[in-house]
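For reference, the structure discussed in these notes is given below.
One chain of protein is taken out of this complex; the other chains stay put.
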Amino acid sequence: MIDSATLSILISTTLILAIYTILYRENPAFRIGEHLMVGATVGHAIVLAIFQIRDLAWRKFQSGFATGNLSGIAYIIPMILGVFLYFQFSSKLRYLARISIALMLAVGLSLSIRGLIFVNVIGQIQGALAPLTSIQNIVYMIGVVCALLYFVYEQRASKLAGPLPKIGRYVLMLTMGAYFANTIMGRLSIVIGTLTSVFVAPAWYLIPVAFLIVIADVFIRRKSSTAS
Amino acid sequence: MVAREILSRNYKQVIYLGLFLSLAIPLFNPIGLPVPVQKTTLGVYNKIESLKSGDVAVIGSNIGAAIYAEVYPQYIAILEHLLRKPGVKILLVGHGTEAPIWAERALKELNAYNRKSYGTDFVHLGYIAGEEAAIASLCRDVHSLLKVDYSGKPLSDLPMMKDIGSAKDFAIVIDFTASADSQYWLNQAYASYGTPVGFGLTAIKVPDAYAYYMAGQIFGIIESLSGAAQYENLIHKPGMAVTGMDAQSLAHLLYIALIIMCNVIYVTQRRTKK
Amino acid sequence: MLFAGKLSWTVITLVFSVLMFVALYLASKKIYVPHIREHAGIQAITEAIGRAAEMGRPVSFSPGTSSIYDAKYAGDTAAALRILDYVARESIKSGSKLIVGIAPPTVLPVAQAIVKTAYTAEGKAEEYVEGDTVRFLSPDQWGFTSNYMGMMHRERVAANFLFGGHAAEALILAETGATVGAMQVAGSTNVYQLPMFIVSCDYTLIGEDQLAAAAYLSPDPAQKGVVFGQDLAKLISVALIVIGAILATAGSKILLTFLKS
Partner (left out) sequence: MAGIWRTTATAILLVVSLVILFDFAFKNPALQSLATDLSNWAVVVGAFALGIGAYSLILRHGGMIAKKRPVWPYSLLLLVTMFVFTVTGLITGSITSPQYNWIYSTFVMPVSSTLYGMNAFFIASASYRAFKARSWEAIVLLVSAIFLMLKNAPIGGVISPVLPQIGGVIWDFAGATGMRALLIGIGIGTLALGLRVIIGQEKTPLGGAE
């Protein structure tokens, strides 16, 4: 009898290998992993959502109701708005769903405006205010100005800027190349972590099996493609 | 012929296989690809090499699960180096609650309890609460701050502790951390007592510390996993950092080779079309 | 009254907002309708959909993995939904099958409504299949990714559009799209994922490009006015940087002090 820890390792390694087979081609093993993953994560999200509604809204409402705290009682509103979302399937009461969406959208957009103007705009302008006493700072300033001018969309205005927006486009491409390469180390550490976890017995025995299945499939497909 | 056909139709699969091999081979069989030794790492190595019998090395073991991957290999490599130096005494201390767990794990991994004798060659003080103030009082007088070690043994029973009073008796301090506490040792041990201080840091903390290094205030820095790999090579004991860096190096080389190859093919194809 | 450290935020947000409102007003009254440079990626969307229709293969769209109340990428998601409206209408017109893959549950009812409205408006309401045209894949980043990958392979999509707040799954989705031979247009304001799209997709709307596209894809031409407002705001930023740097060289920290206030 295998204990639950070994069983867990065997199942998870099988899943890891099944997911990796997508690199070869779409196949039943990947589909099993994929559908298991979708089912599991949706189930997980349902559990979380139920607990969230209970802890974030229902309990606050209950205790608010008991103590007469108005902001607690008010938590009935998001629960009603939550139910409103389901009216979008009704052709007559669809507008109710829009109210709930309006609330969520308002929260998201205003929080984004708060944060992005503060951190992105003000923070970055602040960072760019270095005294022009070194060649480096002068080059940086020209670079950031060009890159900003690339994002000017009004055609007459962008023509006035001459070649600067074009230079800005190159600056952006340079940035993108650098940021692309800079993510690689982190991504590699994750694969290395996964590989280290499957290169241990008993998980390790499954790897040759997976490779054999893939190689067999390659030959079967070659034969059938040459036959037809 | 067959190979060419497979390559042109399934070039992606061939690339994936290549990447898998370049990651898997070093994990089984570390190659020990050269990792250029930075002078910051060498600073730490030379400092430890220069320690004489009887010198006390203080190790700040502020490792946590979040920084484990980067800092723990450094910690292992430095401890190994110190354990090899005959007569050098090691004092382990930390100020995070997780610190003693990682310190004990490292001591067990290195078999320290059998290689050296606890109490005469090394002492684990566990963790001290109270941030910079605690470091300050530790530097002023170890015995007035602490009465017992990590496992509860009285310090007076440990022969090594008899010769240690204040930070003046520390030969070096090396702090492993990802937080502001490296600053504490610099303020308390270096600034007040002149004790040389060095760091083992995560990559994001390095730029701050580099300024101290350039100013000559610290003797060295071990930078992230690559620093650990350099150190493992210096002490000729390739371990998890070297393995990880091998895989990283090979994979990066593969990426660069792929970029070059695709451009060579692209340029030659364009020429033949013309 | 003002919260310490928020004076500069309030001033800048107000000034920028006023500029945008004025530009919108001028455009709606036809006093000044700006000529907006159209991103090549927008024409590419139409081209990709046309190509899919010729090949008889479907079009797939993902509005990202950020919810509509996300504190950082809500704007990104909103822009993606605007583009979804455009993509939906174009695909219906060209007769190709549209598949929208959704991750955040909050985006689902919105996307359903948008696509359903588009089908009804084009007089093809019967082609909209509940649960299938707009598919809820999984609220989990990786559950969504695996299912979107599988969907692209199985449906053999010929055009794939990735907009909105995508995270680490960006490259995986884009490379899978390339593997199945789809023409791809993407856009995001997640600066760490933009490089992935640029490398892997045929056209990429970089950061603000996507947010501006949301305005000029609007059927109401007056909305283009706001893009001109954005331009003015950027020119002010350029001026602040240049003037501030010159002031700093002269030893004055007045602008820096303002920004920190």
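Chains here go by letter, A, B and C, matching the order in which they are written, and residues are numbered from 1 within each.
Everything that follows uses one rule, which is that a contact is a pair of C-beta atoms (placed from the backbone, for glycine too) under 8 Å apart; a residue touches a chain by one contact, two chains touch by 3 or more.
Computed from a predicted model, the values in this text were never measured in an experiment.
Chemist: May I ask you to name the displayed chains that the omitted chain touches in the full complex?
Modeler: When the entire complex is considered, the left-out chain reaches A, B, C.
Chemist: Hey, which of A:Ala66, A:Ile99, A:Leu160 or A:Val209 is the one touching the hidden chain?
Modeler: A:Ile99
Chemist: From the list C:Ala79, C:Ile92, C:Leu162 or C:Ala248, which touches the chain that is not on show?
Modeler: C:Ala79
Chemist: Since one chain has been left out of the picture, which residues of subunit C touch it in the full complex?
Modeler: Touching the missing chain: residues 1-4, 6, 9-10, 13, 16-17, 20-21, 24, 67-69, 74-79, 81-82, 84-85, 102, 105-106, 108-110, 112-114, 116-118, 130-132, 134-136, 139-142, 145-146, 154, 168-169, 171-172, 175, 178-179, 189, 191, 194, 196, 198-200, 206-208, 210-212, 214-215, 218-220, 223, 226-227, 229-230, 233-234, 237.
Chemist: For the chain that got dropped from the picture, name the residues of subunit B it touches.
Modeler: Those residues of subunit B that touch the unshown chain are 11-12, 15-16, 18-20, 23, 33-36, 226, 229, 245, 248-249, 251-256, 258-259, 261-263, 266-267.
Chemist: List the subunit A residues touching the unshown chain?
Modeler: Interface residues of subunit A facing the absent chain: 4, 7-8, 11-13, 15-16, 19-20, 22-23, 31-53, 56-57, 71, 74-75, 77-79, 81-83, 85-86, 88, 94-114, 116-121, 123-125, 127-128, 139-140, 143-144, 146-148, 150-151, 168-185, 187-188, 190-191, 193-194.
Heads up, the rule we're going with is that only the chains that are shown with their structure count from here on.
Chemist: Using the average of all C-alpha atoms in each chain as its centre, how far is it in Å between subunit A and subunit C?
Modeler: The separation of the two C-alpha centroids amounts to 15 Å.
Chemist: Hey, how far is the Cα centre of subunit A from the one of subunit B, in Å?
Modeler: Chain centroid spacing, subunit A to subunit B, equals 32 Å.
Chemist: Going through subunit B residue by residue, note those that touch at least 2 other chains and give them in order.
Modeler: Where subunit B meets two or more other chains at a single residue, that happens at 12.
Chemist: In subunit C, which residues are in touch with two or more of the other chains?
Modeler: none
Chemist: Touching residues of subunit A toward subunit C in the complex: what are they?
Modeler: 19, 22, 25-26, 30-31, 33-35, 37-38, 40-42, 44-45, 85, 88, 94, 97, 101, 104-105, 107-109, 111-118, 121-122, 125-126, 128-133, 137, 141, 144-145, 148-149, 151-158, 172-173, 176-177, 179-180, 183
Chemist: In the complex formed with subunit A, which residues of subunit B make contact?
Modeler: 12-13, 16, 23-24, 27-28, 69, 244, 247-248, 251-252, 255
Chemist: Given the complex with subunit A, which residues does subunit C contribute to the contact?
Modeler: Its residues touching subunit A are 8-9, 12-13, 16, 34-37, 67-75, 77-78, 105-106, 109-110, 112-113, 137-140, 142-143, 146-147, 149-150, 153-154, 176, 191-192, 194-196, 198-199, 206-209, 212, 227-228, 230-231, 234-235, 237-238, 240-242, 244-249, 251, 255-256, 259-260.
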